[in-house]
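Structure first, then comments.
Of the protein chains in this complex, one is absent; all others appear in place.
So, chain A:
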Amino acid sequence: YKWRDCLLTPDDYVFPTSHPWDTVIKAAMRKYPNPMNPCVVGVDVLERSVDGRGRLHSHRLLSTEWGLPGFVKAILGTSRTLTYIKEHSVVDPVEKKMELCSTNITLTNLVSVNERLVYTPHPEDPEMTVLTQEAIITVKGISLGSYLESLMANTISSNAKK
């Protein structure tokens, strides 16, 4: 999984939102806390800089509680549900594009969730913003793998709609 290449095969969700791009990404930067996504319990910025093209890069560390049902935790054989995620975001204020890529850095022996979100102005209506979301979820070494994958995919897509 390469940060530069962000993502890969689409499981594409495009959500027009009814706000202009600036408003949406100011909110996206302040996304946590978000009462709709109680799973994120801690956020830290690890690095931030403006590159030679005037784009803002941020690297953040997120700690999340998955809120997995008890039986799933039992299957995974872990009572530890605090998961860490690293996120790289790039904001281009001229092109009006914000891209976020995240991947879990713990529980990696069990599951890999790579997510990419891109916010751009709606091509037909500058008062609206388009969010494109892609996720690749890989569950490793568990016979109920495909069930867990769809469980997580449903959680991610219903969170994105909020």
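In the analysis below, a contact is a pair of C-beta atoms (placed from the backbone, for glycine too) under 8 Å apart; a residue touches a chain by one contact, two chains touch by 3 or more; residues count from 1.
Throughout what follows, contacts and distances are computed from a predicted model.
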{"item": "Hidden subunit of the complex - UniProt protein name among \"TP53-regulated inhibitor of apoptosis 1\", \"Calcineurin-like EF-hand protein 2\", \"Cell cycle control protein\" or \"Myotubularin related protein 7\"", "value": "\"TP53-regulated inhibitor of apoptosis 1\""}
{"item": "Touching residues on chain A - with respect to the absent chain", "value": "3-4, 22, 25-26, 29-30, 32-33, 40-57, 59, 61, 63, 84, 86, 88, 91, 93-94, 105-106"}
